[in-house]
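Here the complex is missing one protein chain, while the rest keep their positions.
Chain IDs A and B follow the sequence of writing; residue 1 opens each chain.
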Amino acid sequence: MYAYDELDRTLINERVEEFRDQVKRRLSGELTEDEFKMLRLQNGVYLQLHAYMFRVAIPYGTLSSQQLRRLAHVARRYDRGYGHFTTRQNIQFNWIKLAELPDALADLAEVGIHAMQTSGNNTRNVTSDQWAGVAPGEIEDPRIWSELLRQYTTLHPEFSFLPRKFKFAITASAHDRAAIKIHDIGLRLHKNAQGETGFEVLVGGGLGRTPFIAKTIKPFVHGRDLLSYVEAILRVYNQYGRRDNIYKARIKILVHELGIEKFAAEVEEEWRAMGDSALTLDDAVIEEVRSRFSYPIYEKLPHMPEELKKAAHDGVFERWRRNSVFTHKVQGYAIVTLSLKPVGGPPGDATADQMDAVADLADKYSFGEIRVGHEQNLALPHVAKRDLPALFKALDRIGLATPNVNLISDIIACPGLDYCSLANARSIPIAQELTRRFASPETAELIGRLHINISGCINACGHHHVGHIGILGVEKNGEEFYQITIGGRADENAELGVLIGPAVPFGEVADVIEDIVEAYLALRERPDELFVDTVKRLGVEPFRERVYATR
Amino acid sequence: MPLVKNGKIATDIFVHVPDGAELPGDGAILVSAARFLEDREALLRRPGNLGVIWPNNRDVDDLVPWLDRLAAVALVFPTFRDGRAYSQARLLRERHGYEGELRATGQVLRDQFVFMLRAGFDTLEAKKQSDVEAFAVTAKRYSVFYQPTGDGRLTALNRRLQQRHSESAASE
Partner (left out) sequence: MTSPLEQKIRITGPSIVTANRTFDGAVIYRNASQGWSTELAEAAIVRTVAEARALLAESVADDIGAVGAYIAPVDINDGGAIKPGNLRELIRLRGVTIELPVPA
C-alpha cells in the first residue's frame, strides 16, 4: 500500500477546489458546456443515457479498507447504493449529480482517492497486475514504478490535451495479467544482464475501431530513464498524433502510419535531444517512493494448516478453494479472488453493503488491503491459508464466493446500452443470460478456462477483441445484433479474435455460445486443452460450421 | 484583447499585422510565420520589436535560428483542447533557451493558465476579460507539482528528498 503524504493530499485537495469552482461556473453559465466538457472529463465525469457517470481512479488497482469504505459511502450518499468495477481497475458510479460531485470528490479526497484524468484526452490510470507484490515469481513490485508514472503523468502541463486518451499498463510477471499489449504504452519489467531493473517498452496497442497489438519500441529502457523515455514518446505523440479525426487520433494510428522503426527513431531522436534530463530517476528518488509502500509483516506459517485439512471434506468449500484461491509468494498465504460475477448478476458490480463487508474482511484477513483486477473482480492479496474456511463462509454470505473465476461465467462486460450513450446494444443482459446457461459449476469446470468479453459498441470497453470469445453489440435496422469472434487473447501472447460469421440477434446469442462450447468439447484433444488453444490448433472453420449450420 | 503579462494585467504593446497589410513604421508588431519566413530580412531590419505567430502544426526548429532576434513568439491554441503549443513552448524555453516573450493565443481560458505558465508562457492573450481578472487567484490554485518543467518549481519528489536531508541533518 502506498501512503500518500501531505504533498499528494494537498494536490488532490487543490484539484477538488479547482473543480468545485469549475462546476460553479458551469452552473452559473459562466462556462459553456463546450468549455466545460473537457474539464469535467478530466475529473472523470461522463454524461450517460440517464445521468452523469463518475469514474474514480484506483491507481494500479490497490485499495485500503478505509478507501473501500469511502467508496461505499459515495455509493450510498451520492448514488444508488452500488458501483461498477471497470476493465481499467477503476470504479464507476452511474447516477451522480454534477452539482454534488465536488462534495463527493471532497469526501474521497479525505482518504486519498481522486478522479483525476480518468477520462479526457490525457494520460489515464496506470494499471498493473492485480497480484503485484504477492505473485510468486514476480521480478519486483511493479507498483513502485506505477506510482512513479502516476505522479509523473498527473496534471502534466505539456500532456493534458493530447490528441486522444492515453493508457499505460505495467507487468512484472511472466504471465501478463495487466494486458500490456493492448495499451498505448505497455511496460514489461525485467532485469538486464547486470541485474538492473528496466522495461521492455511497447507502444501502440489499443482496441476500438482499429485494434492493434502493441509493438516493442525498445527492448530495455533502464529504470532511471523510464520517465524521460516516456516523455519522449508523449512529446512525439502530442505533436504528430492526428487531430483531424477522433477515430484516427490514438498513438496506435501514428505508430501504424509511420511504421514502428520510424516511430522509434523519432522517439530516440527526441530522447537524445533531451540530454541530461531532470526526469532521470536516481536511486534516492526511487527509494523514496519505494519506502512509502508498506508491506505486511507476514507470519511464518505452515504450507498446510490444520484448518485447511479439516475443511477438505467440505465439497463446496473445496470447489471454491480450487477455483478462487491462488498461490502466494509467501508460504502459508494465499491470494483470494472475489468473483463479482454471480449467476444472473451484472458483471463487475458491488453494492455498498458488499463493499463495506469486503473492507471488514480485508481488515480481518488481508492486512487491510484489497485489489481490483481488470477482469472486474476483486482480490484479497494477503490471506493466511488457515483463514480460508472462515473467509469462504463470510464471502458466501455476501454473495462474493461464486467459484467461477477464469471460467466461462466470469464474463468481462462493459455497461452497454443500459447505461452508456455510446452503445449500440446492451451487454449486461447478454452476460446475465450466459451466466444462467452456464450456472452449473460442474459444467463450467468441465469447460475450463474460457474468457468471454462483451462490448456494447466498437469502442470495445469490454475488450471483446481479445476475448477467447468476443461479443460485439451492433445495431441493424433498430435491432440489437451481435458479432462473435473467437481465439483472442489479452496476455503475453496477445492476439485479436477472428469473426466467425454474420451477426446474430439478441435472442440467439446465448444459443450461439452454447454451440461454440459444444463444438469445443467435441473437438478438444484432451480435457485440459483450453478453448483458446483448440481454436488456435483448428482455426475458426469448425466452429463457424457448427454455429451457422442451422442459421 | 485582454492580456496578462508576467503575472499582471497589461496593455498589449504588440500590434497583430495581418498578412498583406502594411507594416507600421515603428512599434512592436506580430506577424504570421509565413510573412516572417518570406520577408525575414526586411522585418528584422525594421525599427521596433518583432514577434512571430508560429502555427501549432509546424516544428519550432524552423524558427530557432532567429530566436535571439525576436522580441516575442506567439503560439496558438486553435481550441483549448489542442495541446500542441505546450510542447512547442517547452521546447523553445528549455531546449532552445528562448528568453523573449512567449505568448499564448487562440482559445486561451482561465482553466489552462497554470499549465501555460508551467510550460513557459509568460504572456496570455485571454479570451475573456473575466479570466484575466481572475488570473491572480487562478495562478495560485496549485502549490504541488509532480513534474519538472523549465519553470523552476521544485517537484514533489525533490521536496521530499530535501525534507529527508534536512531531517537527517537535523538529527545528526
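By our rule, a contact is a pair of C-beta atoms (placed from the backbone, for glycine too) under 8 Å apart; a residue touches a chain by one contact, two chains touch by 3 or more.
Note that the structure is predicted; figures quoted are calculated from it, not measured.
One chain is not depicted; across the entire complex it touches A. Screening A:Pro429, A:Gly448 or A:Gly467 against the full complex identifies A:Pro429 as the residue touching the chain left out.
When the whole complex is considered, the residue among A:Met1, A:Leu49 or A:Val330 that touches the unshown chain is A:Leu49.
Touching the missing chain, out of A:Leu417, A:Ile471 or A:Ile516, is residue A:Leu417.
Listed by residue number, the positions of chain A touching the unshown chain are 26-29, 32-33, 47-52, 80-82, 95-99, 246, 345-346, 349-352, 417-419, 421, 426, 428-429, 432, 478, 480.
Rule of thumb we're sticking to: only the chains that are shown with their structure count from here on.
For the pair chain A and chain B, the distance between mean C-alpha positions equals 38 Å.
Remark: chain A residues 5, 7-8, 10-11, 14, 17-18, 22, 30, 35, 38-39, 121, 151-152, 154-162, 235, 238-239, 243, 273-274, 278-279, 284-285, 288-289 touch chain B in the complex.
Residue ranges of chain B in contact with chain A, taken from their complex: 59, 80-84, 86-88, 90, 95, 109, 111-112, 114-116, 118-119, 130, 141-149, 156-161, 164.
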